[in-house]
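Left out: one protein chain. Kept in place: all the others.
Up next, subunit A:
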Amino acid sequence: MDLSQALATFLDESRELLAQMEEILLRAETAALPTDELHALFRCAHTIKGSAGLFGLDAVVHFTHAVESVLDRMRNGELELSDALINLLLESQDHIASLVAAVAAELPPPEFEGAPLRARLEAFCATTPATPAALPATVAGGDPVVCSATEAAPALEVGGSVALGAEHWHLSLRFAPEVLRNGMDPLAFIHYLRTLGELVHVETIADTLPELAAGDPENCYLGFEIALRSTAPRAEIEAVFEFVQDSARIVLVPPAARVEEYLALIEALDEDPRRLGEILVTCGSVTARELEAALAAQHVQAEAPRVGELLVEHAGVPAQVVQAALGKQKAAEERRASETRSVKVPADRLDALIDQVGELVIAGAATQLQAQQAGSRALQETAANLLRLVEDVRDAALRLRMTPIGEVFNRFPRVVRDLARELGKDIELVIRGAEAELDKSMVEKIGDPLMHLVRNALDHGIESPERRAAAGKPARGRVELRAFHESGSIVIEVADDGGGLDARRILAKAVERGLVAADAVLSEAEIHRLVLAPGFSTAAELTSLSGRGVGMDVVKSSVDALRGTLDIHSAPGCGTTMRLCLPLTLAIIDGFQVGVAGATFILPLDAVVECIELPADAGAAGYLDLRGQVLPFLRLRALFALEGAPPPRQNVVVVRFGGRQAGIAVDHLLGECQAVIKPLGPLFERVAGIAGSTILGSGEVALILDVPQLVQRAIAHEGRDTGGAPRARFLAA
């Protein structure tokens, strides 16, 4: 049986459950937990333990068992959820996570913290058995009705201990009338006995069977006397009947038993002893002579307690069905009625689908082009219809990959809580827009850069409580994580209400590190951006929290790799906001085609605001008058040093990014299209101004323009008409 796939499911499931545990525990810090959340908490540990057992992950089972016991007492109201307990549970949750991680990495479990943590857990749980290794494997509790004649009559020396010759077990079964209604089929048990050995003889006892008219067809009126040849130990044979313990009387007599054990058996049963004796003889368990001798011997020992009485005393009384009041436990269940159903799909299948859809889009564009060239009206209509459907399929496929950013945000409450404690600061984390969606692959890649920004905000952004008090701010610092959609991108902000960036110190440090000339004149925003420069590591301030050898430049480059941008807004005394702007998807976009010097370029349609005609008197670059507004613009022809004379009439595409607009002058406007983004390859991926490439319906390659860079470029040029001089530098790798 190949368990590897199931194990992968287990790992996923455990991570989700651990995240849920953490979430609930963190909520418990601020408010008392409602009962259903306590139950959910218990269920998390319970499910992990149960599933881990299936895979034989003993380390996980034993540790989680300790956690589960504490949670069990909590939900039963026997244990208060104190601060210390929350901390302990969070640590335990971490430990389970590391155990699960070790399983995922196929490493031996990290044992070092396990034992002390477990000791602390057990301290909360005085009744927990100290040795989790002693967990019962299958045997449920309850009154053991499976009794052995040996145990029941241990010391009776009746009849001089005649050993009988039978080499088989003798089983005497009497089923209660309701056994069938309980879903138990006596035949199934007898059938199962065959897995333990050979059924030598089965005698059916139908003495209690009533007249046909008087009987209840749902009742079981049968008993069985069975001779079983088996080498199985007693416990294993008893275990066969574990499910009918409560609704059957079962007596086992081992092979080569002394005769008094059979006597005990006969005494214990309701039927006529003489008839039972005959049955035993039929089964081959006892010979007729042995039986006679034994019965005679028993009469001699009159003063000894009757075997039958002893048996009844020990086990003959059927287990009582205890009437317990039915609990009122429905309310919580119904609350979660509207849980959405979902299907888990391996990511590579989704990726394959997106790839295929990409090819479909390109093929669709080619079809449309052919239809236009063929000039057939009907064909064009069909092609248009097809293209519309392809677009729908594309959108649906891309939506499959969209995941709420909350998946990343969720880990921050814990991080902030732990870091704040470590730093001795009181910090509140506010999360907004966790439901904003972006591509799954982005979600995975954005976690680390965000983590760094949040750590920075906590460590360097928020001041110590004393300094906050001195500045007249509330002692409790505030870090906000915000996400929202804006013109085809997702914006993620990490904002703190701390001291803000110190421009003077940053500039001094940058000069010291040789990043800028000592006499450079920089705007405040430019100074702020210096912290993103490679080499601007502030070694003097490195703490164990942020820092960690990774500078802001690493954050910047990982954001760049996602075709995103990182902006800094900071006001002294009021705090700093780091603004990450990322494209929603890395796969397929709606594009707007423009032509320059015979080549086709594509702008993301979301970024396009409008198109205007380029005034004849416009300079090489600089700004235009857009209905009274200043619009910085640049010429694509000049920027990319494309050859050939421009047509007499040129156009300007107005694009928007990050709240700013800029114009891009092009030769022709070619209209909308779908663009499957293809990477540029290692040689060209660092070319400025180009974000990627795509394949047109004609089979030609078109370059996708990097709007954020172009906008920044145009703005930087505003008011400094340099006549296209920087193009060489701009295109350089």
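As a working rule, contacts are C-beta pairs under 8 Å (C-beta built on N, C-alpha and C of every residue); 3 or more make two chains touch, one makes a residue touch a chain; residues count from 1.
Everything that follows uses one rule, which is that contacts and distances are computed from a predicted model.
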Among "ABC transporter domain-containing protein", "Glycosyl transferase family 2", "Response regulator receiver protein" or "Spermidine/putrescine transport system permease protein PotC", the UniProt name of the subunit that does not appear here: "Response regulator receiver protein"
Residue touching the undisplayed chain, where the options are A:Ser172, A:Ser230 or A:Ser247: A:Ser247
Residue numbers in subunit A that touch the chain omitted from display: 1-3, 5-7, 9-10, 13, 39-40, 42-43, 46-47, 49-56, 61, 68-69, 72, 135-142, 180-185, 187-189, 191-192, 195, 218, 240, 242-244, 246-247, 321-322, 324, 326-327, 329-330, 333, 336-337, 339, 344
